[in-house]
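Could you have a look at this structure, given as structure tokens, before my questions?
Just one protein chain is left out here, and the rest sit where they should.
== subunit A ==
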Amino acid sequence: MALIEVTGLKKSFGTNEVLKQISFSMNKNEVVAIIGPSGSGKSTLLRSLVNLEQIDGGSVQIDNDFLVKDGVYAKPAEIKEVTSKMGMVFQHFNLFPHLTVKQNLEMAPSLRKTESASEIEKRSKDLLQKVGLSEKANAYPSNLSGGQKQRVAIARALMLNPDILLFDEPTSALDPELTGEVLKVMKDLAEESMTMIVVTHEMGFAREVADRVVFMDGGEIIESNNPSEFFSNPQHDRTKLFLQKNLK
């Protein structure tokens, strides 16, 4: 059974139909890259999965639990349970500026009260080491570069041991020379079999790291294929056009 199962997802902002009957599924340990032109609904799709957007119809099932079933949302407690299986990394990091790096990582787990303080501390230490920022534990976000901030954001999301990690253009706000360090961390995660959905403009990353590339345009999934097929042999005209423009 798929880890994420989306069927007939519909979402409008007013009269603007942003997602039109999206159906999509992915398995555990899969890495899916979502690409597509601006305004095609990529972010909205991702945000719908973690309940940052309310959808108007369709179903979203995570790990066999319904977030939404035929347009009807689960109860608040179930929603919390379902969405807690996913972590999200935002384009603009959204670190908490009034907390140090370490505090950013530890706040959410310590509020959950499922682990002891020392366990949490140990894991935050390990994760900071993993993203290469051990020496920044006590720094405030304002003193970090964009690439460092995004790596902290990834570590913060990982602190909750999510089954799935969602990335919404994690490198789009970064100076070009800083994207590499973030993509490297994501690549490491992929190699550790983390299940990930990555909305990205980084075609290189999609090609190298993703198991599957999904192309969206105008609120629809136009095409979905493994990277080598997708890039060498796109099926649809819109995909071809998009790739022409975006692959130099």
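Assume contacts are C-beta pairs under 8 Å (C-beta built on N, C-alpha and C of every residue); 3 or more make two chains touch, one makes a residue touch a chain; residues count from 1.
What we mean here is this: contacts and distances are computed from a predicted model.
Comparing "Ferrous iron transport protein A", "Oxidoreductase", "Amino acid ABC transporter permease" or "2-oxoisovalerate dehydrogenase subunit alpha" against the UniProt entry of the hidden chain yields the protein name "Amino acid ABC transporter permease". Only one residue in the set A:Asn94, A:Gln129, A:Ser172 or A:Gln244 touches the chain that does not appear here, and it is A:Asn94. Of A:Val6, A:Ile22, A:Val50 or A:Val213, it is A:Val50 that touches the chain left out of the display. Residues touching the missing chain, restricted to subunit A, are 50-52, 80, 83-84, 86-88, 90, 92, 94-98, 107-108, 111-112, 140-143, 156-157, 160 (touch as defined at the top).
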